[in-house]
Structure formats: C-alpha cells, structure tokens
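Note that this complex is displayed minus one protein chain, with the remaining chains in position.
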Amino acid sequence: MTPLSTVLGVLLAPLASAALILLFLRRHGGAAAALSTLAAALVAAGALALAYGGVPVVAACEWLRFGSFAISLGLKYDDLASLMLAVVGVVGLCVHVFSLGYMRDDAARARYFGGLSIFMFSMIGLVLADNLFMMFIFWELVGFSSYFLIGHWHQRKSASEAAKKAFIVNRVGDFGFMLGIILCYWTNGTVNLSALADSAASGHLIYSRAIPLLLFCGAVGKSAQLPLQVWLPDAMEGPTPVSALIHAATMVAAGIFMLCRIDPLMVPPALTVISWVGTLTAIYAALCAITQRDIKKVLAYSTLSQLGYMVAAFGLGSTDAAMFHLTTHACFKALLFLGAGAVILGCHHEQDIFRMGGLRARMPVTFWTFTIGVAAIVGLPGLAGFFSKDAILVLAYEHNPAIFAVLALTAVLTSFYMLRLWKLVFLGAPRSESAEHAHEGGFTLTAPLLLLAALAAVGGYTGLYPASLGRVFHDLPEAVGPAHVVILVTSLLVLVIGAGSALAFYAAGAADSLETRFPSVFNFLTTLRNCFDAAYDWYVAKVQQRVAIALNFLDIVGLAGGIVRGLLAGSVEIVGFGVRALHTGRLSSYVYWFLGGVVVLWFLAAGVL
Amino acid sequence: MTPTLDAYVILSAALFAIGFLGVLVRRNTLVIYMCLELMLAAATLALVAFSRFNGTEDGDVFVFFILTVAAAEVAVGLAIIVALFKARQTVQVDQLDSLKH
Partner (left out) sequence: MEQIAFACLSVFTLACALGMVLSKNAVNGAMGLLLCLAGIAGLFVQLHAYLLAFILVLVYGGAIVMLFLFIIMLLDMQGGQPWKFRKLQLVGTLVSAALLIVGLNLLAVHGQFGSGAPVGKGVGSSLDYYSYQLFTTYLLPTQVLGFLLLIAMLGVIVLSRRHPETPEAR
C-alpha cells in the first residue's frame, strides 16, 4: 500500500460507507452501525499508519477550467494534516463505538450512522485539501453534516430550529470566507496552499489586511467565535456522540486548522484582531457557563471558551501552541462529552444537573474517567491540559500582558464551572428518581471513555508522539527564567482558587446556590448569555425582513416586470399593486374615496379647479 | 320677517353633512343606513325651500319621488341587512370585509 493509496483509502472509506448505508441499508440499523464503525476503524488505522510512516503525500488533478481560471482537487498530506487526521480518526472511532451503545434503541439508527460517515468523509476531505476552493467545498459539506446530525431528532421543533440556526450562522461566516478566497485569488493568482507558502517564503507574496481577516470570518463562523457563537449551545439538541465528535473535537477545530493552513498570509494587524476575538470569546463563554443547568450546555460553553484559547494562541503568533491545545482539547473534551452521554443515558435521558447527584457510587467507571477529563481541562499538573494551557499562558505573558490577565481570569472561571459541574453531577446524594436508579453502561460505552481518559492523561508529553506528529509542535513556547516561576504559580493559583471556591460555594441541593444567594449576579450573567440572541432576533425581524421585502418587490416589479418583460408590463404591474391596495373590503374607506370624488366634482363645478 | 333662502340652504347642507359624517364614522350598518335617510331628508328640505322661493310647487312633487324611492330602498336594504346578518351573525361594518384583496 503506497502512502497515496492509503490516503485515498482513508478519504473514500467513509464515503463508501455513507453511500452504501443511505442507498441500501436504510432499514437495517444494526448493519449500518457495523459498516460505519468499520469504516471509522479503517480511517483510524490508516491515519495512525500514515502518522508512524511519516511520509508526506501530495497529489492533484484538475477539475474545472474556465479560461485561465481552474479549480483543482488535490491532496496535501503533511505534518499538520497528519496530526488532524490522527485526531479525527481516533476520536471518530471512539465516538462510533460509543454510538453503538448509545443509539441502540433509536429508530433512525441507520440515518444517524450514514450522517456520521458523511461527516467523517467531509472532515477528512477538509483536512487533506490542498487549495482553498477545495477546502471551501468540504467546509460547506461539514456544515451540512452538522445540520443533518443536529436535526437527527427532527420531530422535536427545538432540534430542527437549532439545526437551521447552526447552518445559517455558519453561512454568514462562510460569506466572509468566500470573499477572502476570491480576494486571495485575485491578488495572488493562486489559492493553492503550497504555492502560497512557497511565495511567502521567497518574499513574493502580496500581503493585505483584508484577506486574512476575511478568511478568519470563516473561522469565526465554524469555530463559533464572538459574534457568531450563538449556534453552538443550541447545537446540543443533537445526540451526545454527535456533540462529542462534531462540536467538541473536530468540526469546530476545523477553523483553527484552517487558520494554521493560511498562516503564510497573516499580517500583524490581523493577528492582533484575531487574538482579541479569541480572548473575548474565551471569557464571555466562561461567564455564560456558570449559570447553566443543562450538562451539555455547560460543556458547550466550555468548548467555546477553549476554542477562544486556541484562536488567541494563534493570534499571538504560535500555530504550534494552537494545534497542541487543539489536540489535547479534542481528547479531553470528547471524553467529557461521552462521559456526559453515559451519565444522561444512565439517568434515563435526564440532562438537568440539579436533578443528578450521587453518581459516584453508581457509575464508577464514568466517574473516574470524567474526573480525569475535568482534571485535564482545569490544568491539573501532569495531565494534558496543563501543558497546553501553560504554553498559551507563556505566549500571552511574553506578547501581551492584557491578554494574559484575561486568559488567567478565564482559567479561574473554567476551574470554577467545571468543578461545579463535577460536584453537582457526581457527589452528594441523588436528587431525583432517575439519579437513584442510575447504572453503568455496557462495554461499548465504557471502552471509549477509558481510551480517551488514557490519552487525556498522557497527551501532554510531546515525546510520546510519533515523529511526524511531534514535528508540528516542536516549537512550543517555553518559559525561561523568572517567567517560568510566574506562569507556574499562576496556573496553580488559578486551579486552587477556582476549584476551591466552586467546591465550597455550591451546596449539593436542588437549587442553584448562585441564584439563591446572589440573584443580581445570576440575572446579570443570564442577560449576558441572552443578549446576542435577542440582538439577532431584533435585527432579523426589524431590519433584514424589511430589506428583503423591499428587494423582493424591486425584483418582481423592476427586474422581472420592467426589464425582462418590458417597461409596459412592469408599469402595469406597479399600477396593479397600487390599485389592488384600494380594495380594502371596508365600507368606510370606500366612502372616503367617494367623498374625494365628490369634492373633485364640486370644485370642478364651482370653477375652482 | 321670514327666514332667507340662505338659512334654509345652510340648514339643509348642515343636515346633509351630519348624515355624511355618520356614514363615515359609524360601524353599525343600520345606523349608517339611518344616516343615509337623514341625507335624503335634508335633500327634500332643500328642494322645497328652493321651489318656494321661486314661487312654484314643482319641488314638492319631486319630494314625492324622493319619498317613494326612499321607502323602496329601505325595504330592500333592510332585507339585505337581515340576510347578511343571517349569514355572518354580525352587522359591524369592519367585520364584513371579505372583499379584501
């Protein structure tokens, strides 16, 4: 098996699985599940084999040509792609195995696994794309898969609304992305990533501030940064394994991946903007997570916050730190989400954390793996999250003390709400019937948790990674001298303050302690969470709808009527619209018109007119 | 001192305007109809006044016609209103707008 054929196999196996499922296996849930999991296993095996082989692969073929403009489809498998591919493969396999148990009783199981396979294909295509057009095609495919899977239980109105919201908000970001691609092609004559990197290295690249910022818009949409972060919490309407795969580990990380791919195009002003957007997202999401009751929503806001960290790291100048945090985040966030899925299933589809409790004794495997995940995300020394977060904090300390302060504060809040979650879900006494009767899931539910826990524990030691993966983050920011002590003390302090206050503050009762003891703070945080949605609702209802109606009128009358069918038809149509408005059906308006006519006649008769 | 023709004409015009105002602002179909009758009565007053001040009685004959037409119109109109009420259970004009575009 040459490396090229392995890469092609990794790309096409999920596509074949999806095609077979959606064509022939619609009613055979078990067979579809098995086929999809097999494809995921092939992907994981292929990705790891390629990673340990360490050979870069490049291939391209032309797809469309319009005169001098051509779109080509190609594969670019280098270190960055190998890292992402390994992450997607391993996490994808864990999620597929978990779904075997989680979705066992679902009626539309085949459709679900078909969607998972389509997602795997789109994500791998995005990772392997060698030019921005192809990346955009797979970008949109990933968005479609997300829509398909969020709306899996489409009988529920909230689920279909959330799917639409995710797709539309992504589209807004993709508009900027498309503009950036077009501008890049126009300025530099190519959108091939290798060509761009080469011309940057040789000094021939034409830089502009607009191109990287427009391309960043795509990342703002896909990775849910401010102000387009509103879709991610609602996307929790989908099944939990979907949230784990798409909205924690892979799809939302695609934005970061894309930023790293277009690193040659970056200019310092754009990087400043990017770093501040990431920082503000991080702290905003952390503030919103404190008041959430739904276990998945807490994790969703946590994802938003960590994505903010990654974007800020990229903006501060280090792709290595961003990718390192992406990798460790994929491991422990997928672990946390799958653990949450196990908890939800064990408590019979209960998602409110104030109705859980006491699960430590009843679901031990889940408890211990979840604890490892929580420890990783808050940065307990030795686990994966500690190293990656430290790298980012070092970076911020060296480049921008303001960002460092905000990120440190965010870290405190992260510890705070994660420990709140952990305590309310697992410790104390059970607070509801379903928590009382919770039980551990089967092998398919616990095995992925164990694997991911192991990865979260050791994922911070870069020496353990195979050569090609390790090369991606060989240049991690390291603290020297007094900075070393400052960072270490900061991270420990952050951990202790956040965790300690959470454990002490939240009593294991049925009501939110923050809500009962500091209602003004609670209300402020809730308003903060809702303000974006309210602003968008107002904008769409008052501004966008009116503009759309006006443009529609212009289109029907002006374009279709006036220009296409001729001026006479258009003017007749306008007159028709006007006259039709006179038919109100109300007697009084007819009488008013009558009065008007009488007045005209009167004036004519009296000689005034 | 008899009242001048102007006075009668102004009075007739005022009654007509009041009737027209009623047609414009009232929402009950029956009251609108009554205001129509008021307008007709105002017209008869003007007719008789004019014919008197011209020294003839021709205007009076015309009042017969107006009266007859008013009677016929009221009969048919009220029959329509009753049939409308049976169909729609309402006589409020702003609820009878099914001819809207």
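For clarity, chains are labelled A and B in written order, and residue numbers in each chain start from 1.
The working rule: a contact is a pair of C-beta atoms (placed from the backbone, for glycine too) under 8 Å apart; a residue touches a chain by one contact, two chains touch by 3 or more.
Just so you know, these numbers come straight off a predicted model, no measurement behind them.
Although one chain is not shown, part of chain B still touches it, namely residues 1-11, 13-15, 17-22, 24-28, 30-31, 33-35, 37-38, 41-42, 44-45, 48-49, 52-58, 60-61, 63-65, 67-76, 78-83, 85-87, 89, 91-92.
Mapped onto chain A, contacts with the missing chain fall at residues 588, 592, 595, 599, 602, 606-608.
Note that in this section only the chains that are shown with their structure count from here on.
Distance between chain A and chain B, defined via averaged C-alpha coordinates, is recorded as 73 Å. Chain A makes touch with chain B in their complex at residues 580-581, 583-588, 591-592, 595. Those residues of chain B lying in contact with chain A across their complex are 20, 23-25, 27, 32, 93-94, 96-101.
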